[in-house]
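Just one protein chain is left out here, and the rest sit where they should.
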Amino acid sequence: MASYLVRRLVMLAATLLVSSLVVFAGLSAAPGDPLTTLSGGRSLPPQTVALLVERYHLNEPFLVRYASWLGGAARGDLGVSIQLRQDVSALIAARAGTTLGLIGYAALIVVVAGVAAGLLAALRPGTVDTVVVAATAVVVAVPPFVAAMALIGVFAVGLRWLPALGDGAGLWDGVRHLTLPALALAAAAAAAVARITRTSVREELGREHVQTAVARGIPYAAVVRRHALRNAAVPIGTLTGMTVASMIALAAVVERAFGLSGLGATLVNAALSKDFAVVQGVSLVLVTAFVLVNTLVDVGAALLDPRITLGGRS
Amino acid sequence: MTGITVARRAGAGTIRRAGLGPLGTAAAGVVVVAVVLAVLGPALSPADPNASDFASAYAPPAPGHPLGFDGQGRDLLARLLEGARTSLLGPLLVVALSMAAGTALAIAAAWAGGWLDAAVSAALEVVFAFPGVLLAMLVAAVFGPGLGAAVVALAVAYVPYIARLLRGAALAERGKPYVRALEVQGAGALAICLRHLVPNLLPLIAAQATLFFGYAMVDLAIVSFFGLGVQPPDADWGVMVASGRSGVLQGYPAEALLAGGCVVVLVVAFNVLGERLPGAAGAGGRPWRRTGLRTGRRTGRRGGAA
Amino acid sequence: MNASLLDVEGLTVFLPVEGEERPVLRDVSLSIAAGEAVGLVGESGSGKSMTARAIVRLLPPGARTEGVIRYRGEDVGSLRGAALRALRTDVAMVFQDPRAHVNPVRTVGDFLTEGLRTHRRLSRRAAEERAVRVLDEVGIAAGARRLRQYPHELSGGLLQRVMIAAALLAEPRLLLADEPTTALDVTTQAEVMALLDELRRERELALLFITHDLELAAAVCDRTAVMYAGRVMEVRASALLHDDPLHPYTAALAAARPSLARRADRLPATPGRPLSAFEAPPGCAFGPRCAHARDACHERRPELLPLAGGQAACARAEELRGLLRDRNGKPVVSHDHA
Partner (left out) sequence: MTTPDPRGPVLEVEGLRKTFGDVVAVAGVDLTLHAGGALAVVGESGSGKTTVARMIVGLERPAAGRITACGRDRSRPARSARERRRRGGEVQIVFQDPYSSLDPRQSPASAVEEVLRLHTSLDAAGRRGRVAELAGLVGLDERQMAAAPSRLSGGQRQRVAIARALAAEPRVLILDESVAALDVSIQAQVLNVLADVRERTGVAYLFISHDLAVVRQVTDDVVVMRGGAIVERGPTARVLDAPAHPYTRLLRESVPRPGWRPARRALRTGQDDELKESR
């Protein structure tokens, strides 16, 4: 197990290195000059230009700039946002909370609603199953930004039950503000998890070893619990984990739709305004989170299924 | 992107024989209608999609304008038809690019094995770390917003998922006696791959392409929703949902919900169709795994098959 | 003949295949006395495995059955809930591929003791003690260590012994063994069959042994039934089956098998391929491939009638007595291949 984790960390480091290099190279080769962004298009007096060039290392050769950025990143300093005139790492720290809360809230909905609906459909064939299959077939195709519009239209504007925009102040108000966004983010994911749960449980019920248990006179409820659900836990856990991981990138959609100041929204704005330091910093944080969640998923699968030897030679 | 994580590894999964069935045919019908509308689109719509008239902002449906108007008084039906083109063309390009690259990589890795297989897998592992939407944002930041950049970014982001899936199926096929026999016969590697491996993988490729079309449609719409894909004033369903957002807040959800509805209907159609094509994995195709899954080796001295 | 433990009368089973209902068993009748071992032999599609599964009501979903199966006098079809579960503890089953039939994510200990803990409310420790004892009987040493292992850590041969141990732990009256050794090497097979035979006799267990290997069935069973296309063609004392078969199909099957003792110039091969019940023609299912077939054979389906101490379903069984095998066991019937 340890060798696997080391290998995964090395892979993460390699991924981050390569991707940061690619992004950095791309940004510096990008059309348009950061100076114009810096100056907001106004012509600046020479000494200000010199100050800016020096402060944002704009004149040094590419590799030197990358190296200095990398050194800084290692120490947690991700450079300075040209547009917001703020330290990128500080900016990320301030906004990470919103995104984390949003994804955590949505993940809760996905796991609870998704798995419950899936189990219901798998274990209650007939009308319940058909209803769940039909509903999830539609909901899985409703991307977060469409769900957001529908939820705002109905619950915020129409029924005025929940606020449509903004972060809200304090815990309880924050939760109220996060409810619709979390629902929008969780909708399609929960439907996907429900379908996976249903398929996995159905598939396990058809397995030969379940037949053995039935042939030995084990009551059906025990057969379902001990054999079908226990075995289905692996695929369900894996895919639910990956679905949650995919929400990391999708959070940006919901943050933008609901006007939340999370990392996603920040990244989108930075991309629009070519604020490269922010784009670089935030995307690396999101990529790291994405890889870490997927690593956790693989470790979890290995714990649940003895046959899976994590990378070790069996 | 959500749907993408349920991409199913067919591998040697059971290929279902059943035809499309009623639902499948209906889904195919929806797709055909959409394509026809996308192609004929502009000719069909009476009004000019970009002609704005602030007097009829958010105006309800009127004769000649069955769906009413958007925030800038533009005919919604015309814009939906116009938007259909990019909303279908984009995903088609993404799927074409990613399936071609994914298939080529998968078969090359499955056939050569050894170092090439390891190199491809390592490279894919790096790209894996970038969800499609995130990669699209990065590319847009670097090369500026636009449909082209978004299409390329998503295609690159999809390649690992497709390559991983097809590599499993290609490896299973490659190990079968009829391929080994061809090798022993001295048939060329390329001849075997093109004349035998690919044809046997086509049903799976077609089914996956259909599913991935749905995923690409969602992701492209998201990128356009961010303002990083299709640029206003051009009509695109993602753009229309974004521009319709202010309408929703003022109680005029028509633009956003109509455009969003079109996306949902088509994605449902592609999902339903994809799951019923003969190449689709068996009902419970095991999702692809990145860890070395060493299940117990099946002993089987003799099948006693007829 | 003491009262029979199991009576299968006129069992016919239909399965939904691609929308249509297809017969897989046609009027199968068979009985097993307490402590008796009966072999069920047949090629692919003969329905031998389906017969065993019908006994414990393990047929695939959507299956429709006719005829009756009585276990210790009770109609199996009418059993529900606890009564059905009681039947399934009294009738234990061993399957062909142990790797698929043992839950791969639970330990061997869980598998062995699940029955005891569920039915007899035994504590985990007591159940495990018993399991270790039976593991030793089936030739597996260091039972305690084995209990903590997972199925994928054991070889096919070892896992099959674990399945037999699990079956014995339920202390059944009847053991259904569905091709238990087909997936094993021949030396492992001999070991496992010897162990199954010995333990069965010790516990006076009745056995229904399903296999495609005629000689293997004859070696461990008192009587052997030969099935073809979902029908029973012949039931015969095992010792007589090879040398004095009653049905042309049994003779053809025995003759087609190459001999360990001598090499034939050409094997007396039967043309065509084994049919499944739904492919069988009217009249005798083996008719089209039978060297002794006459017109009568193709019209009416022969009944399974008593003959010379056994039973045979062949219109010409009477007149073919003694003609199916010549003096040195070479079959009279000879064909050049199709």
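Structure notes:
A, B and C are the chain letters, set down in written order, and residue numbers restart from 1 in every chain.
By our rule, a contact is a pair of C-beta atoms (placed from the backbone, for glycine too) under 8 Å apart; a residue touches a chain by one contact, two chains touch by 3 or more.
Since this is a predicted model, take the numbers as computed values, not measurements.
Looking at the complex as a whole, the chain kept out of the display touches B, C.
The residue touching the chain not shown here, chosen from C:267, C:291 or C:308, is C:267. The residue touching the chain not shown here, chosen from C:67, C:104, C:139 or C:288, is C:139. Touching the missing chain, out of C:66, C:129 or C:213, is residue C:213. Taking the complete complex into account, C:197 is the one of C:66, C:171, C:197 or C:222 that touches the chain left out.
Summarising the interface, chain B meets the missing chain with residues 176-178, 180-189, 196, 199-200, 299, 301-306.
Although one chain is not displayed, its contacts with chain C can still be listed: residues 43-44, 136, 139-142, 154-155, 157-158, 161, 185-191, 193-195, 197-198, 212-216, 218-220, 242-243, 252-253, 256-274, 289, 337-338.
Heads up, the rule we're going with is that only the chains that are shown with their structure count from here on.
Of all chains shown, the one whose average CA position lies nearest the global CA mean is B. Looking at A-C and A-B, the interface holding more C-beta pairs in contact is that of A-B. With chains reduced to the mean position of their C-alpha atoms, the one farthest from chain A is C. The centroid of the Cα atoms in chain B and the matching centroid in chain C are 50 Å apart. Averaging Cα coordinates per chain places chain A and chain C 55 Å apart. The distance from the centre of chain A to the centre of chain B, with each centre set as the mean of the Cα atoms, comes to 20 Å. For chain B, residues touching at least two other chains, in rising order: 294-296. Contact with two or more other chains is made by residues 97, 100, 104, 152 of chain C. Chain A makes touch with chain B in their complex at residues 4, 11-12, 14-16, 18-19, 23, 26-27, 29-32, 137-138, 140-146, 149-150, 152-153, 157, 164-165, 188-189, 192, 195-196, 199-200, 202-203, 206, 235, 238-239, 242-243, 245-250, 252-253, 256-257, 267-268, 270-272, 274, 276, 279, 283, 286-287, 290-291, 294, 298, 301-302, 307-311, 314. Residue ranges on chain B touching chain A, taken from their complex, read 1-6, 125-126, 128-134, 137-145, 214, 218, 221-222, 225-228, 238, 241-242, 244-245, 248-251, 253, 256-257, 260-261, 263-264, 267-268, 271-272, 283-284, 286-287, 289-296.
Of all the residues in chain A, the ones that touch chain C in their complex are 207-209, 211-219, 222, 226-227, 230-231, 234, 304-307.
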